[in-house]
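The complex appears here without one of its protein chains, the remainder shown in place.
Order of writing sets the labels: A, B, C and D. Residues in every chain begin at 1.
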Amino acid sequence: MGILEVKGVGKRFGGLQALGNVNLSVQENTVHAIIGPNGAGKSTLLNCLVGKLIPDEGSVTFAGTSVLGKKPHEINQLGISRVFQTPEIFGDLTVMENMMIPCFAKRDGAFRMHAIESMEAETDLITKAEAMLEDVGMLEKREMIASSMSRGDKRRLEIAMCLVQEPKLLLLDEPTAGMARADTNNTIALLKEIKEKRDITIAIIEHDMHVVFSLADRITVLAQGTPLVEDTPDMIKGNPKVKEAYLGETQQV
Amino acid sequence: MLGLNPKDTKFLLIVVFLTLFTPILLQPFAAGSELAQFNGGYPDLMQKIAIFGIFAVGFNILFGLTGYLSFGHAAFLGIGSYAAVWMFKLLTMNVIPGILLAMVVSGLFAAAIGYVSLRRSGIYFSILTLAFAQMCYKMAYSVLTPLTNGETGLQLTLNDPRILDGTQEGSSLPVTNIFGLAMNSSYKIEALGRIFTFNTGFYFCAVIAILAFYVAIRLFRSPFGMMLRAVKSNQQRMTYTGLDPKPYTLAAFVISGMYAGLAGGLLAAMDPLAGADRMLWTASGEVVIMTILGGAGTLMGPVLGAGVIKYLENIFSKINEGVLHDWFSFLPDGLEDVVIWVFARFTGEGWHLTLGVTFMLVVTFLPGGLIEGLRRLASRLRNGSQKRDKYDNPDPEHRPDPGKRVAGE
Amino acid sequence: METILLQLLNGLDKGSAYALIALGLTLIFGTLGVVNFAHGALFMIGAFCAVTLSRLLNLSFETVDPTRTDFLGNPLKVKTPYVEAWFGPDFGHALIDWSVPLAILFSIPIMIAVGFIMERGLIKHFYKRPHADQILVTFGLAIVLQEVIKYVYGANPISTPAPDAFKGSFDFGALLGFDPNMIIYPYWRLIYFGFAAVVIGAVFSFLQFTTFGMVVRAGMADRETVGLLGINIDRRFTLMFGLAAAVAGVAGVMYAPILSPNYHMGMDFLVLSFVVVVVGGMGSLPGAVAAGFLLGILESFASMNWIKDIIPGIDQIIIYVVAIVILLTRPRGLMGRKGVMEE
Amino acid sequence: FTNEPMGGTVTLGFNVPQSGPYADEGADELRAYQLAVEHLNGEGDGGMLNTFSSKALEGNGILGKKVDYVTGDTQTKSDAARASAKSMIEKDGAVMITGGSSSGVAVAVQGLCQEAGVIFMAGLTHSNDTTGKDKKANGFRHFFNAYMSGAALAPVLAARYGTDRKAYHLTADYTWGWTQEESIAAATEALGWQTVNKVRTPLGAGDFSSYITPVLQTDADVLILNHYGGDMVNSLTNAVQFGLRDKMVNGKQFEIVVPLFSRLMARGAGENIKGILGSTNWHWSLTDEGSKAFVKSFGTKYGFPPSQAAHTCYVQTLLYADAVARAGSFNPCAVAEALEGFEFDGLGNGPTLYRAEDHQCFKDVLVVRGKENPTSEFDLLEVVEITPAAQVTYAPDHPMFAGGALGECNAG
């Protein structure tokens, strides 16, 4: 029984069957990669997990609780954080404020009226946020307005925002797309480190095979809305079907 | 101090100073001089500036922070006024219960209207609030006349019960007071050829305005304030971070509704008549405009905007051709007529023109409002007018640092 | 039964007026995304085009009639319009009589020019600015336009009658077999209805059957990218503004005989037209038109006496009640497009 | 007392609508005030000072103090009007406030003046309440009121349209509309008319068609428009467009009545007012000496004849000045005493009484009709009948005016 159980999930958009009978079981404290051609339904699947979309059929349970019908913020409070395919950050706020918000969400829940307290007094949270920024190498940019950063930086910030929440399950939708190779490697290292230090389960979508094969314990290949195979990285690498539908020839890992 | 950082403390002290010395600051011209017309140091105007300042500061908590543009805030102002006047009619002329009731009632209305309207965002939200406010206005104007006295406005009468005040002597209307100190009592000093009026009502409003301002500063700097800015910036991210934006925005809506109610209550306390026009859409528009004119999202901007608009309304509308003749009588006849003709278009019955032109100029040339203008002026004064020559003097300092290089290099 | 028929007719007419006003607004507000508080002022300027033309046609020279006296006891000066002197009394008089329909032709170039000037001179700086800034600047502009009109024409309403040929009303009742004079409807209002239909149809087909509409929509969603495709979006925005101003203007011209123009008529219509556009749904022309008719008809029905007896005051708030109900049940109004002014 | 004039001048506050629907009326009021100030200060031709029965004024200002004035904008909103009046009192030291073009505003400002301790000389206000349930010791009204309109109109209506009529009222939804509707209905019903329906319309409704069409469905044969200003123009225009004037009901010609007429507004209605009956406080075509003198000095100065608004405002200023002169003091209480029960003549409406009990003037009322063949753009109304004051006078405790008390005069 995995921490995340997806059973028979299906989702249609008008005439398009984006997901059909998806079954997926993610084991606790593993990294589970989801790969597949463009438009296979990977992001759609994540959307069903975090409450952005409600599947037409099937069930999704996280640590024994069903997430279906829950609001996105309730699902997050269960311990699921998500990094989006196009960076979703608080563009008008500074980097540090971007970090503080998840800290508050983690500590105080979905709503708390802390209208008179001052920000400076929250030293615990500030330390935590700064440590995390340090980890992703963005501490110098703490006072920058988030929207004026380059895209790679936005990505890193979003990952940091999710990690600082110490989620039980971290969903990453192409976290390193557009990141310089150096930072990609750094992100891989960071994720590995976090995984060692903490109990964390990661589900990751990536087209960068270097990332996938460095991190994943198991891989599910999704094609046209249904899982094609699920296996260990080594087996996937050699699978001819996967090679044809997805990896292609010139793939360099 | 007071839970504020040194910069904010200094800021608050300046505000306190400006507020308490308003009667002097707004009376710069000697009585009887040609420019005395521009003096604004009389109780009604000073009260209005303080009160509309409160209104705008409260509005800004919603609009400036969350970006939700309510076009119906005047409803809460009006409701506050009605509540306060009813308190004066039924219970006592002491303003404290009236003002408290005003805040409570408008808070309740704000909770109800906000709960419904906040189910939509953007322009749809604006129109929902507008629709609610217009409904309040139309009903106050017609169907609810027994409660509101329609177009004339709710007034005190001699035979109101006023339970706590006991029997009234005499047959003239009682005045609003705070524990016996009448709101309309003033103390006048003549000095430096000017008459300074220190009015109880104004100081009452001023103290409340300072308190309201202080609360607003705390709120802006608090985690709650940050959450509100997050709502404005990216609601989607907020929900996926485990926060529910609804209660945050609703809280902001109710708080700003209560500010509006407080302002409405104070209006009634200064002049116990509550007119339905206070709830008309133009009144809602006025507070929007005060806020943008001064600078939305800034602390001081809305107050400044409120001051400018009320000042224009009260001072410019009263400059008639007679006054203009006095001013320009030194000019040769033909020229005098021309000059007066031009000025007359902008003053007296033309005061709206001044208002319109001011709006256009400010928003076109000072994006960010008057506060932004002042800020630019200040930095211009501080740095001198150094023209940045981008090519000859490329300044690497302006360039944000590249990211720290990390492992894997 | 007669009442219902009559109120339906009346609602259709009101609706066509609302739809026409909202149509102009939605071109600017729903399509260009500019919150144009000066739209009412454009409508008002249109109405005053009719007034102006009729004043121009009425320009007169004076002759003294010694047999009569004026209010101060001086000999009365009698005025004769130049057009009557030039074109003969009959044709001259007919020209004056037909000043409102003529004003449509007169107003179109004026309104397009007004729209162009407004867009080039002012609004173009505000596409990227927050909506609140747009409100402030267009509100300022509306006040200025209004004050100018007030200075020139005064504050009182100015009677601007329809041609004599359209005076009186059409007896529907007789046509349908009811008692005569039970269901009658003024000719001019019927014409207004037809006119609205024509204008709405013309604007629709222009935007539907040309790529213009699509380009402008795209430009509003993402100016930068549209520019990258070689399209000069500024020019199209200006055209759109001119078109919207012209629509607002002719709506005003035609409305002048129904409502004597006064300088603040624009503000009176402003809130209503915004409500109509938003209820119709941002960015949707058919939505705006449908909402215009819906609100017009409902308002008309709500002012029936027996309904007012049941719910007092309903006639005054019906529009807002309906707006609230629609916006709460349909997130983007009747036919709004996703993502248009939702944040 | 409040704002006792100290130096060589005395300041009066002219609080008129300068924006909003009544701005033109406000402008005309302001012209009249300026004229009055001129005349009081001994400039110009003296106007009605020459015909005024009281000779206390000498053309040297008031009590020797030169008259100065300040102006303000009521915007025809109670709030704004009070703010404007307050600033005149607090900032400019006005000792009397006058003007306005709406009863709602008049009642609100009157209340303020009472509290502040200055005299309020109402401008254009026609609601019974101004000197009825909302009367105030410091407030005075020269203009006539809705009851008087009813009393003057009803006999004329009966004479012309018969006593067997069914009336349908459309009424502006505020104090003036209500009292006028009540007054006209009562007066016509007393003569045998029936009231079919009374419908309230919101102020500034714009298009009145949805209120007019139901009229077609009833058996009413008279439509009474208790509207003023733009509303009157629009509702009348709409009614005519819907063919009401061509309609026959029960063999009778359908008629429209506009109980309160104003020439300024009549212009906006154009052709539509021809033949329509109504009442008015004063009209420039009156030929008594006072009216002639006023029309002459106003017409010479501004080039067109004064409106009734200008007339009443001019007269109110003179009456105030005269009362001060007779009382020998600016003290509001002394002025009020001088005005109470004051009888005068020569100000255009014949012999007039300022009644002490409610501070309402009693004088002749004009019944007018839209003129068929106007000779000029000002010549829109013709006087049908001058109803003598006695016929429009009512007891101070008349039920339509009950419910209020003057209270005591307040000197601040």
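Note that a contact is a pair of C-beta atoms (placed from the backbone, for glycine too) under 8 Å apart; a residue touches a chain by one contact, two chains touch by 3 or more.
Throughout what follows, contacts and distances are computed from a predicted model.
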Exercise. Missing chain's UniProt protein name, "Amino acid/amide ABC transporter ATP-binding protein 2 (HAAT family)", "Multisubunit potassium/proton antiporter, PhaC subunit", "Heme exporter protein C" or "Sarcosine oxidase subunit alpha"?
Worked result: "Amino acid/amide ABC transporter ATP-binding protein 2 (HAAT family)"
Exercise. Can you list where subunit C touches the absent chain?
Worked result: 211, 214-215, 217-218, 221-222, 224-233, 283, 337-340
Problem set entry | Interface residues of subunit A (partner: the chain not displayed) | 13, 16, 35-40, 42-43, 85-86, 148-153, 174, 177-184, 207, 209, 245-252
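As a working rule, only the chains that are shown with their structure count from here on.
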Seminar exercise, completed: Relative to subunit B, the most remote chain by C-alpha centroid is chain A
Seminar exercise, completed: In whole angstrom, the CA-centroid distance of subunit C from subunit D equals 34
For this session: List the centre-to-centre spacing of subunit A and subunit B in whole Å, with centres computed as mean CA coordinates.
Result: 45
Exercise. What positions in subunit D touch 2 or more of the other chains?
Worked result: 19, 23, 27, 202
Exercise. Taking each residue of subunit C in turn, which ones touch at least two of the other chains?
Worked result: 316
Seminar exercise, completed: Within their complex, subunit D touches subunit C through residues 19-25, 27, 197, 199, 202, 204, 206-207, 209-211, 213-214, 216-217, 230, 233-234, 237-238, 241-243, 246-248, 264-265, 267-272, 284-285, 295-296, 299-300, 304-305, 375-376, 378-379
Problem set entry | subunit C - residues contacting subunit B, complex | 35, 122, 125, 129-133, 135-137, 139-144, 146-148, 151, 267, 271, 274-275, 278-279, 282, 312-313, 316-317, 320-321, 323-324, 327-328, 331-333, 341-343
For this session: Spell out the residues on subunit A that touch subunit B in their complex, using ranges where they run on.
Result: 50, 52, 71-73, 76-77, 81-82, 84, 88-93, 97, 100-102, 104-106, 109-111, 113-120, 122, 137-141, 144, 148-149, 152-153, 156, 161, 165, 181-186, 189
